[in-house]
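The chains shown are only part of the set, and none of them has been moved.
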Amino acid sequence: MTSPQIILAADVTTNRQHANVAEVEQRLGSLELILGISAVRKTVLIIVLAVIWQVYASYLDNPLLFPTLSDTLTTLYDRFVDGTLPSRIWTTLQVLITGYVAGTVLAAILTILAINTRIGTDFLETMTAMFNPLPAISLLPLALIWFGLGASSLVFVLIHSVLWAVALNTHAGFLGVSRTLRMVGGNYGLTGLSYVMRILVPAAFPSILTGLKIGWAFAWRTLIAAELVFGVSSGQGGLGWFIFENRNLLDIPAVFAGLLTVIIIGLIVENLVFQTIERHTIQKWGMKE
Amino acid sequence: MLQAIQQNIDPTAGLPDVKTASEARSLLTVDKVTLRYKTPNLLITATEDVSFSVERSDRFVLLGPSGCGKSTLLKAVGGYMAPVSGSIHINGRPVKKPGADRMMVFQEFDQLLPWKTVLENVMFPLIVARKLPRREAEARAKEYIDKVKLTRATDSYPHTLSGGMKQRVAIARGMAMQPDILLMDEPFAALDALTRRQMQDELLQLWEDTRFTVIFVTHSIAEAIKVSNRILLLSPHPGRVKAEVIDVERARQEDGSAAALERDIHNLLFSESGHRE
Amino acid sequence: YAQEKTDISITRQPGILYLASHVMETQKLIEKHAAEDGLKDVTVNWRTFSGGGAQTDALLSGNVDIVNTGTGNLLLLWDRTRGKVKGIITSSAQPVIMVSRDPKIKSLKDIGPSDKIAVPTVGVSTQAILLQMAAGQMFGDSDLKHFDPNTVQLGHPDAMAALANKSHEVASHFSAPPFQYLEIDAGNHIVVNSKDIIGGPLTQATFFTTTAFAEANPVIIKAVREATVEAIDMIKKNPKDALSAYKQVSGDKTDLNTLVKILGQPDMMEFRTDPQGTMKFATHLHKIGTLKTMPAAWTDYYLPESADLKGN
């Protein structure tokens, strides 16, 4: 054999192989399988945290500072049934969503301007650096002048808290879009708004989503803090007011019931809204593991 | 075989002449173009003083060693970079920005929009740039996806494709647009011999049908001879025009002439001593 | 007294109502009286807080030993801890005044449904409670919350700015010293005075602590009482020096004479150690359900040592 040789492979009987595959895939134990589901693991985690809360609070035995989970849950249930919490949640959510949407839209406008014009970039960068660190109370005087008392001032403050976080993340996401994709967009003759919406937004979607998540969280934080600062015309306060009022009345289980409500809503939004969006976008597109 | 290698001829008689003559009617004129990249610490000259012109229905190949500025030249024609000096005109109008009249197939594998399936990727420019109705765009997209043998992957997202498959989607996207000029940067480099031959044939077939103009970067001299009618040879870093081969399609008729041309081009490109970048 | 704590913390809320505590701090009166009572080397940490809620938390978590804030907070804590927090002594009982820029509003009767009254905290602040008590007197117990829809929450400085702004929808402010006098100076007029609602003075600044602390540290408690008495004496004798103490503690740059003028307003020298009007307050709080237990007498929520104060 002094020359090359070609050895043909025999045809493979694939059936046997497939049987083999099924076997391999069934090898996972049921515990492993159950723990493989992220929802299950998260539930376990939440239960563990709940137990820690209950045990630690019982050990502390200072119900005016840190009530047990069971007290909190009882109060939560009572306040739900008597209709207080649902109406507070509703009030808060209305303002929250208005402010969140407005902030996001403004962030979109700012970043679109920033990505298309040089002065827009400078404007966004400067404004972000200047206003992002400012606490909401600093906007109070201006909000009072412009919007008076009530929901519109709250929305204004909410916008302040959502805008910069979303804008920063979106802008950074836009700037990180790969050169090739940007050239592809230019190649299709896309410019301005349609370029941003059809190329940059989907390409920077992971960053945008992170910004939206952070913005959402900060909208909550700000709203709850701001309801205290901006006050309410009585009877129509939201969750923040509910917490504050009960703190003032030293009804601490109710305070924690309010906070727990915030946590629960946070979990719902994260797991139902954001995770669903993620699954149908960046995960499907292979932009995230 | 190769009729004449014009050498040691009065410099002004060579390439410039051809250009001047064709200036008025050329589809694309690249005139003494120098392209530079500015990086924080230094200025990189990619091509220097490059001139050529492309006529309507030319199949024009850019051939040169790695890093000589082929992609850069293509980007300049595509409108992504402005020349530091010189000018680029299409139909007599200077190239200022990118546009769908010059569809580009990039060298990079990440040129597909990851949020669109193969079908949507091919349809998208048809809808936004060619303004085709959805139904028509879809039909045309499917046709070209078939041509690049990706029927099976029509509804796959790009991240589930192999390197070669991605490039074929990009080729389908470019060809489906039937642009004035198709700019292709090593489109077939990631393809196996057979698929490559099929793609070359598809390209030529399409050219027979629609007589579009294509500027094509390739590393393979054989491929250049097969697909082109004119070849521009570039010298290494910074890219300068070394020679131009015209009437390349003639080499295919009689067998053997293509091989001879290949050898000639090879020698011309690489025979120089001290070819280092 | 060997086990008694010598390093104690007391909260401080800057303001003219807390003038006695500022004098006690600058003159080191608690230290002095503790020493006289046999407890040497007492150090008192005064920690500034912006409001009552945070002080409550600080006391409950054991981070401060004695707090110095309003009657409402004392009653609430006494109720919620089932008597484990009690008052030591009070130091001021000045009136709080509601002012208005709107000439139509001469008394509470003139408040229409669309008029807005600024209060520090809707529903729970002394001012808000006073409005409820007034409503009870005017419309009966069935309409205690008559004015609640009129109240809006604004901090005193913001409310003052609102009154100064002619176009602002808030034209009335249930204020507090010194803002009420600045507002009156600026041309606003008095609508109602807390004295009229309570029928007498209402205790403002109150020192209170946990019974556990009081039992373990009788000397400190005694020293706080003695120091308060002495501080009030000093204020009465020499208001100017007391005000300098206030200026030093709060950093207020207001001219001393202006401050003296404020102290010269009617009832502004009501610095007194006996709880005033607290049972009326408690009765109302119990009526609206804030207090779960109704104290039988004011001594229920003051330390046994303080029973001699002759309060009400």
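Each chain carries a letter (A, B and C) given by its place in the written order, and its residues are counted from 1.
Basically, contacts are C-beta pairs under 8 Å (C-beta built on N, C-alpha and C of every residue); 3 or more make two chains touch, one makes a residue touch a chain.
Every value quoted in this text rests on a predicted model; they were computed, and no experiment measured them.
Visitor: If every kind of chain is shown just once, what is the true count of each in the whole complex?
Guide: Counting every chain in the file, the stoichiometry comes out as A x2, B x2, C x1.
FYI, only the chains that are shown with their structure count from here on.
Visitor: I'd like the Å distance between the centres of chain A and chain B, where a centre is the mean of that chain's Cα atoms.
Guide: Result: the chain centres lie 46 Å from each other.
Visitor: Between chain B and chain C, tell me the centre distance in angstrom, where each centre is the average of that chain's C-alpha atoms.
Guide: 84
Visitor: Which residues belonging to chain C are in contact with no fewer than two other chains?
Guide: none
Visitor: If you look at chain B, which of its residues touch at least two other chains?
Guide: Within chain B, no residue contacts more than one other chain.
Visitor: Chain A touches which residues of chain B in the complex?
Guide: The contact residues of chain B facing chain A are 75, 78-80, 97-100, 102-104, 106, 108, 110-111, 113-115, 124-125, 128-129, 157-160.
Visitor: Within their complex, state which residues of chain A touch chain B.
Guide: That would be residues 178, 180-181, 183-184, 186-191, 194, 198-199, 202-203, 205, 281, 284-287 of chain A.
Visitor: Within their complex, state which residues of chain A touch chain C.
Guide: Per the stated touch rule, the residues are 62, 64-65, 140-141, 144-145, 148-149, 230-235, 237, 245, 247-250.
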